[in-house]
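A protein chain is absent from this complex, but the other protein chains hold their places.
Think of it as A, B, C, D and E in the order they're written, each chain with its own count starting at 1.
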Amino acid sequence: MKLSETAWPEAESMDTDLAVLPVGSTEQHGPHAPLGTDVLTAEAVAEAGVAAHDEEVVLAPPIPVGVAEEHRHFAGTLWVSEDAFRAYVRETVESLVSHGWDRVVVVNGHGGNVAPLRELCARLTRDGTACAVPFTWFDAVDTETIEMGHGGPLETSLLRHVHPELVDESAFDTAAADGADSWGEWQSGTNLAYDTVEFSTNGTVGDPNESSEELGEELVAAASDQLSELLTAIAEREWTRRED
Amino acid sequence: MKLSETAWPEAESMDTDLAVLPVGSTEQHGPHAPLGTDVLTAEAVAEAGVAAHDEEVVLAPPIPVGVAEEHRHFAGTLWVSEDAFRAYVRETVESLVSHGWDRVVVVNGHGGNVAPLRELCARLTRDGTACAVPFTWFDAVDTETIEMGHGGPLETSLLRHVHPELVDESAFDTAAADGADSWGEWQSGTNLAYDTVEFSTNGTVGDPNESSEELGEELVAAASDQLSELLTAIAEREWTRRED
Amino acid sequence: MKLSETAWPEAESMDTDLAVLPVGSTEQHGPHAPLGTDVLTAEAVAEAGVAAHDEEVVLAPPIPVGVAEEHRHFAGTLWVSEDAFRAYVRETVESLVSHGWDRVVVVNGHGGNVAPLRELCARLTRDGTACAVPFTWFDAVDTETIEMGHGGPLETSLLRHVHPELVDESAFDTAAADGADSWGEWQSGTNLAYDTVEFSTNGTVGDPNESSEELGEELVAAASDQLSELLTAIAEREWTRRED
Amino acid sequence: MKLSETAWPEAESMDTDLAVLPVGSTEQHGPHAPLGTDVLTAEAVAEAGVAAHDEEVVLAPPIPVGVAEEHRHFAGTLWVSEDAFRAYVRETVESLVSHGWDRVVVVNGHGGNVAPLRELCARLTRDGTACAVPFTWFDAVDTETIEMGHGGPLETSLLRHVHPELVDESAFDTAAADGADSWGEWQSGTNLAYDTVEFSTNGTVGDPNESSEELGEELVAAASDQLSELLTAIAEREWTRRED
Amino acid sequence: MKLSETAWPEAESMDTDLAVLPVGSTEQHGPHAPLGTDVLTAEAVAEAGVAAHDEEVVLAPPIPVGVAEEHRHFAGTLWVSEDAFRAYVRETVESLVSHGWDRVVVVNGHGGNVAPLRELCARLTRDGTACAVPFTWFDAVDTETIEMGHGGPLETSLLRHVHPELVDESAFDTAAADGADSWGEWQSGTNLAYDTVEFSTNGTVGDPNESSEELGEELVAAASDQLSELLTAIAEREWTRRED
Partner (left out) sequence: MKLSETAWPEAESMDTDLAVLPVGSTEQHGPHAPLGTDVLTAEAVAEAGVAAHDEEVVLAPPIPVGVAEEHRHFAGTLWVSEDAFRAYVRETVESLVSHGWDRVVVVNGHGGNVAPLRELCARLTRDGTACAVPFTWFDAVDTETIEMGHGGPLETSLLRHVHPELVDESAFDTAAADGADSWGEWQSGTNLAYDTVEFSTNGTVGDPNESSEELGEELVAAASDQLSELLTAIAEREWTRRED
């Protein structure tokens, strides 16, 4: 059930304590993929996962701006600080909880959100506010043979499946030529680079020529399966909400 | 230009310092209108206004959760505190500014956001960070003959024009019967009611039977004209960005 | 009972749960009215209202500095941020509550305090901390024929009644000549001006020549009646304090 | 010059960079002295000191609520947290600075404010915002022979001089009988008591029978001399305001 | 029991509700004493006091950085703001409490920590979180004949006893020659100097030539006795932990 498209009496009639909150980012994804990539992919995976799930699940609207300062040198990148992001997502989850939907999966499409989401979901769960867990789709699918990158094969494939009109295939070669092969600038187990521009001229990491609509379809299927399994695990997990 | 659908090189090529950021709310709008009403209407007005404007304008993605605690007794209402909202919107605006789009209109669709937006836009403007101004569409159109209400004639009309599939006309009579005639519970110039449930059984204020698709069309046209005029005024306004 | 002038045993003997907290501002009011206008008027109305009320009411000392950054271009204007103001007033109210005076009217004399007071009184009331409500005297009296302005007929009249020695009638003509007719600089339903200096050369809005001591007397009487009615409404209002 | 009673053009004409901000507290002072003692005494000393000083000094309105949680068990005591107090006073000082009055003495009448004022004045001074220094009148006068106490000889004397109508001499014996001889409950150089009620039944420390109007007059004279000397020292002190 | 050197099962077996948390500072102490003086002395006193005490006491690791901005002009001085310090120490105490050790003495070695520690221990105790009290060793020992100073006889003596290898006796004469005789720059009962450099060329206050290893031994003995007495007082003190 998409919350945004539902009137409140129908929301009230939902017989579930499960909710999914998509969070993404609006940030550069190379010359070939749109700034909305991370929120569009999070939304697509969330919708597919909720649809694939056997039980009713509340689907909240996607939060479009995340922790993406690392991409700020590329025009159109939007971001907020970790503090503002954590507060905004946490309180949104708390409002879901107020209606009895206190087992919440935050479906995430952006690497920069991973650590802040882990921090806030731990807080919510330990406090007895919500049984909350982050789910980052590209950490859930088996991608041993292909590295995640940025605007690389994985993301571009998924986009080609769900929003083909937003992918510019004519820019793939440029993307690959001026992009990077791998993420970051590593020394002694730490990444010296805080900003993408330090290691990728056009913001791309990986070669989008390796993407395909078919791979995208497989990724959505795999991710939605994983999300559904996680929803089952969360539904059954032992956890007690704290009485005020 | 819709930022979410654009790759960064195109965003970089925009020859403008104007941006529009839609902000709404996901909250009850009676038994006949969807929880997403305020973000959908803000988005529709923002898109129409940007389209109607002569000059290029950057259009950011809509922020879906606002200050709506007053509606929390109705299922599906999402909200964040004023502090979280101000921080999230302010920093999103600051990221727009980082790309040179430092004259920003925040297009708003929700009454509860008005005061927080005024506070934060004042802060941004006085600090020399952004020339920012809130625009609440229903405060901009001439609605002398029809009160704003909540899920009332104005909002319902606008929705019937832009998202007719989300309006349930069969619930109009119920909405009117158990709704309220006017907003709040006033004594000595102050509203004693902090929550909608104190004065409206089903969350509606006003009679949606008075709505029409035609009125909705007129409202979008009027609001987009007003927004375009405001963009012109902001573009020409004397204001100096503070050097760091 | 004026708290400041009372020893604690007498305060303890008060048989009431009603308290009044005056808050004002120290800010420019044109060349003819003192910087303390808003706190002096709030205090005068609060005292008159408490005196007019049938039941015992605790009267706290007036808070003299509010949210008045908009007047900062005029010498002597003092202000704090909204955050500092909300925290200071909220905690002062909480200390009133600790003594059992948990139904509190915040009597306000300044437009810039209205939104912050609404926000914090809502917070206190929803949290079950206090049944708190703001009362802005010039929003409570019927002033259809005269606009509020700033240092205009209303405020100047009230001051001429309660502190005639602080009003400089010889500056009325100057005030009117270099002042503004109405507040702000409006476009598309939004006020483009964040600062008074943008639309009023000397800070005045309205013509103090239209003021009179008689009107001031009527205003105090009307405002104190309104305040007394509000105290009755608050005393009878259904509300439950949250147990810790 | 009392800011509250002055119109802005006169404030603008002040040829000084010196300002005095009185801060007090509204808190129990035994059965014989009013809750407003600390703000009334701070105000009296501030006015006398400004009057005694040779040069022009801006006098801000007194801030009536301070850090007084230790007295909360006695009815009528008001207080805010250290954080709220520091923020409110700091920003009030910053607004004084905005008009060029950047050498500020905070005249204090309450022991609980001493540490927070030291912390914030240090912050302001080190940041180059204001040359700010706290002045607590009873730390400035030579009172070797009489301990400060609380509602004791010193405070009661000063009150008897400046507000005799607020002192209840008939309660002196009660105050002394059920009060404490000295402040706190000491062990190993630390005070184990965080609240006055732990060591004084009626909140008094010291015997008000030892007070006199004559001593009050001497105290005001001594304190205003000390304040005037401090103003001279601050005016001459080497300190540079930081350019923004 | 030194927590850092103990495995958790032994910690669990402790039959006590008493804990000691040493806090110090890393800051200049003249040319003859190390930057770690205040944390080393706090640690030494804490260890001696715990050893001298009859009952079991948990000893937490020393916190090495405190509120020492006043010494920042001398190389190597580390410091954090009062806010960061209060939060860090408070939460460390809260974690001690979580294990049942809810009567906590914070053993302090630095003057700049005194006011922040008092503020946070009051907060913890009043909130029913911990029965917490600060103990500053040089306020606990009888030093009527010798002023505390900074890197003066007292601190230097204590160091010569516990860490003689870190004291440079050859620099004593320099320390005394370019140091100050007393702390601060006083006028009207207030210290005009916020920074040590304003009154001491090399950061020393007092003459370390007056120090001796013997005095150091006496100081540790006296301080540990005082600490042990305080632990007894705290153990017996009436105080109730608040149930969550």
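By our rule, a residue touches a chain if its C-beta (ideal position, glycine included) is under 8 Å from a C-beta of that chain, and two chains touch if they have at least 3 such contacts.
In this text the structure is predicted, and so the values were computed from the model without any measurement.
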{"item": "Visible chains that the absent chain touches, using the contact criterion stated earlier", "value": "A, E"}
{"item": "For chain A, the residues touching the chain missing from this view", "value": "69-70, 82, 115-116, 118-119, 121-122, 125-126, 133-136, 139-141, 187-190, 192, 194-195, 226-227, 229-230, 233-234, 237"}
{"item": "Those residues of chain E which, in the complete complex, touch the missing chain", "value": "3-9, 11-12, 14, 26, 28-36, 39-40, 58, 60-65, 72, 74-81, 83-85, 87-88, 90-92, 95-96, 98-99, 166, 168, 171, 203"}
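Here, only the chains that are shown with their structure count from here on.
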{"item": "Both-way neighbours, i.e. chains that touch chain D and touch chain B", "value": "C"}
{"item": "Centroid distance [mean C-alpha coordinates] between chain E and chain D, Å", "value": "30"}
{"item": "Where chain D touches two or more other chains, by residue", "value": "none"}
{"item": "Contact graph of the chains (line, ring, star, complete, other)", "value": "line"}
{"item": "Chain-to-chain touches, reported pairwise for every pair that qualifies", "value": "A-B, B-C, C-D, D-E"}
